[in-house]
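A short worksheet on the structure shown next.
Note that one protein chain of the assembly has been removed; the remaining protein chains are unaltered in position.
Moving on, here comes chain A:
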Amino acid sequence: MSSAPSALPSSAHLHLAVALDGAGWHPSAWREPVARPRELFTAGYWADLVAEAERGLLDFVTFEDGLGLQSSHFIEPDGRTDQVRGRLDAVLVAARVAPLTRHIGLVPTVVATHTEPFHISKAIATLDYVSSGRAGLRVQLTARQNEAAHFGRRTLPRLDAYDSPATQDVVTELFDETADYVEVVRRLWDSWEDDAEIRDVTTGRFVDRDKLHYIDFEGPRFSVKGPSITPRPPQGQPVVSALAHQTVPYRLVARATDIGYVTPHDTDHARAIVAEIRAEQALAGRADQPLHVFGDLVVFLDDDPAAAAARRDRLDALAGEPFTSDARVFTGTPAQLADLLQELWSAGLSGFRLRPAVLGHDLPAITQGLVPELQRRGAFRRAYEADTLRGLLGLTRPPNRYATGAAAANANAAANATA
């Protein structure tokens, strides 16, 4: 058995994902000539981006989402007209590109605060079917009052600053609710055993009802009966992920996810974050379960470092202010980025989710610059080694928590022994 601090699926390679959002993560990205701002609401735009990511052998892409217009303000709409506003439902964008791709993982953002875990569970299960085992989800919550008003089912207090105690209280409660949400989603994925469909002609039974399970979830915010209407998805459990910056969200990552995205600013910071998440994981009783920690970075990449810096300055000038982010902003060459990633990797991260500043520019720079560089160093795959997202991440297909049969008991025992 492995010990708690190394609950990282070991890999000779680092993992790489790309976060897709609008025209890119810089608010002026859409003004670059390579951007296709009029096409942001077409399938072709997203299909092209994901195809490029797949050509670069990336583990997966994430799709950002939200239940209101994008805003530069942390808690309110900003009324701006000079940045990309409006977006399509991320789960559906992922579903639309799934049949056009073969290997890359597809991880849409899902907002837990106002949606139904029953609906989301079957949506992600279905994404797993339409992609033959490449689905994940990135769970997010929202404390925005304007988004709550879009649903009208609950009111949230007005928050002032990120770090105020009032904000912390609200956010802590929303995170607890989100953990329940993920628990419901996961139970629903397991609510059908893998071999529940029997098509037994002799008895006339299509399913074995003993292999369908009520999940009977009861929590302070909601209760859900189950089972799902959708059979267990190909991966058993699609990959669950969340972005986290602080202790409370680290706790969600530790309790409920397969991947946490974190925002280290240097190697020591990365080491400290990983240690905190591992400690939370142990507290949650999941110390021996695989949990990836990915570092998030915004990237401006050019073959000449001065060109990258100049591009960032040009975009900042268009925006009227310097670009800042929760994540470290990297400006430089693919080789310099490879150096940085390898160093951060050594601090216990298992991979990175890169946020291209300008998708049309920095995504190809990742796939055609960074990836070959990492491959030369023996730090990244040269071909897809698996057909499922769990496979790419070194995660086994989990046994079903409700499984009753003898085969299931054996599988559960084997999984526990090797975990």
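Definition applied: a residue touches a chain if its C-beta (ideal position, glycine included) is under 8 Å from a C-beta of that chain, and two chains touch if they have at least 3 such contacts; residues count from 1.
As a working rule, contacts and distances are computed from a predicted model.
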Any idea which of "FMN-dependent oxidoreductase (Nitrilotriacetate monooxygenase family)", "Monovalent cation/H+ antiporter complex subunit F", "Branched-chain amino acid ABC transporter permease" or "Intracellular sulfur oxidation protein" UniProt assigns to the chain that's been left out?
-> "FMN-dependent oxidoreductase (Nitrilotriacetate monooxygenase family)"
Hidden partner chain, touching residue among A:A166, A:I229 or A:A306 | A:I229
Which of A:V61, A:V91 or A:V107 contacts the chain that the document leaves out = A:V91
Residue numbers in chain A that touch the chain omitted from display = 28, 30-33, 35, 37-38, 41-43, 47, 66-70, 77, 79-89, 91-93, 95-100, 114-119, 122-123, 125-127, 129-130, 132, 146-147, 149-153, 192, 197, 199, 201, 203-209, 212, 221-227, 229-231, 318
